[in-house]
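Here the complex is missing one protein chain, while the rest keep their positions.
A and B are the chain letters, set down in written order, and residue numbers restart from 1 in every chain.
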């Protein structure tokens, strides 16, 4: 091992120092909650008159948590392996920043949502793990716009600020505005999408075409990316239902998402085929736009949107997203000077924003006839300070929440983008983008093989 | 975007029109059931004296549903990526037709099984989603026989009729004949297998050897296919237990399937090695015949077949299936003029048929000593009109059900095959089969790379 001083690379230092900071902060703040602490759970069962361990939240949420976990690491990770020579970076840096991000998210979300004012401690349980995965998803979405053009240290910075901004906007949207957003159309997708786009806009590289030779896919890298697509697609019902209300809430959210996604696939195929003069399908569309229905159902999935309502959402979003890949991404690059490697504008930013407004409309249209009195209270948490809120007001707040998430994404992204322009992060040169060579050792024979 | 009129491709129109039809039909018919509707679930808990949300069917079935979902999209999809230049078509068209099929299945199965005669509405819940996945599996099996030889529009037609036929035969077998078939040896595998074989027989291509250069695998396409194999293999216990009785029914079905599958692997390896003069293994066998035990346990898994009974089933089916790949598939092509790309005859048709008969035997051999009086009633649903049925009669009906499923497959497949011979579907020419080039845009460099 030779530790190189002259060509100092900040990655090891960042990993070490930040990880040590996590340990210290966890030591000061993080504790088990009453369902994961052996003593407290025994006491909790007695005090709440619970007779069976099956009532532990673990059994309500753990299967969904694992599905979400697969989406974060395999779903996002493999979706980004499509480039011919950036598969290591796609799946590997995703792994790195998600692992850092979930730790930071447990702290940030804990301070905002689960800090006990008496003890000054944060209690965590399985729902915290799901929320940490959700939180980090927004930074992984942002990575999609930056794929191949930034260094791992820059990605760590993107994640550090991304998680921080997420926790703040989530607090504003969910706690202050009292919005519902179980699958995160607003707080995850709209925010993450615009955050990544804004960073990418600030980091615009006019000479990126010097790396053009590496900006496409190969046959097998496209098949690898389908692993990501399918795991995202299949487990999206778990994503949207993971933290909804026990009982019919989780049940309904899963059904709605499943239906919307099925619909997106058909319209994506239709537009993709129609747009090619020989009717051929484009893998880029199949890998991405098929997921738009899941993104757009992130807010409304837990509401009584009805099965055909879900189909309509998926139908429209498949079309909109595919059109985005066909027209909007190239135009954004040409006129807005915004390079969006994975097209997150079409998969996350726009469907997320639409999902927020769809949620607003469905909430505003809720009636006591459909939900029942108790059901309305349960679904929209009309309790405590919000007991007197009407569904119409709720719809307005949902729409406002969507705007807040976009504003946070755009402003936060610009600021973070400016920070990333400092010349200290070791980002790749313009002719070295989309190339694993820059950050990964290439073993025997690899440098000569391009498939 | 240039929309080409002269070389009109029906795919976009089919996707659009059928998806719009789904939206209309869902609007007219599909509603949430009492466990996924917020109002009904609150009322249901009161009326059924349920104190905890954990009793919602979602918590009994959702983890199994997600496993089944992975089998449908990743399992079937990646199993069909083994061809060297048809991996996009294998996983991509599987994705398309499954997404259409589940929607159509929710309607078809709903009309037959869940239509409320008072309201004229179909109620759906998580069990409906599992059943829709099951239903579409039969069409995906049929796709296995047709892989590389048909156009996506033809596959949509295969699925439209496949799901329709499935719903009818399922109604006859499960409701009229009152058979038990939780993992679908009969209704899914035997039906789907013979359906696909019959279609392929009608669509026989005498000059298919013009595409011989593309009919094999490459090293990495075989590894991709193992992803499909393993996810099918691992989650098959969930497949066979997903809709069985709560409690010991699901528990036992999972154990039996797990055991049978383990046994199939060993006999597949044995026959595969024995059949080669240097003792080498063939990936085709490992990818397929190892799954035969799961297919063959589709009916009997929920019965008290005993662990060693399951082992014997897996043992025999691994042998039969591998022999099928070695001898029967080549002979069927030569003498029956039946081209079966994935060998579904050996993986689904025959093991499914055997599974039906095994189920009949195990049912007929059931005794009150083993099941208990209440257990017999619970396992075979000897209630209502069927309260006086004996296990022997039940065995007879199970065998009859198997024959019904095969008949539906063969006759339905011939009819659908004839429809597909109409010269309007854009199927590939004989020298263009097994080639993604025909339906997928090839990005930079791909056309020159064959690995």
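General remarks:
The rule is simple: a residue touches a chain if its C-beta (ideal position, glycine included) is under 8 Å from a C-beta of that chain, and two chains touch if they have at least 3 such contacts.
Remember, it's a predicted structure, so these values are computed and weren't measured experimentally.
Among B:25, B:130, B:198 or B:265, only B:265 touches the chain left out of the display. Contact with the chain that does not appear here is found for just one residue of A:15, A:115, A:370 or A:400, A:15.
Which of B:103, B:218, B:329 or B:442 touches the hidden chain is settled by the complete complex: it is B:218.
For subunit B, the residues in touch with the chain missing from this view are 54-55, 59-60, 63-64, 67, 84, 216-220, 222-223, 226-227, 230-231, 233-235, 237-238, 246-252, 254-255, 258-259, 261-263, 265-267, 269-271, 273-283, 286, 290, 304, 306-308, 311-312, 315, 326-327, 370-372, 374-375, 378-379, 450-451.
What subunit A contributes to its contact with the hidden chain is residues 1-4, 7, 9, 11-13, 15-16, 18-20, 22-24, 26-27, 30-32, 35-43, 45, 52-54, 56-59, 62-63, 66, 69-70, 73-74, 77-78, 81, 85, 87-88, 91-92, 95-96, 99-100, 102-103, 124-126, 129, 152, 220, 224, 227, 426, 439-446, 449, 451.
In this section, only the chains that are shown with their structure count from here on.
Annotation: 33 Å between the Cα-based centres of subunit A and subunit B.
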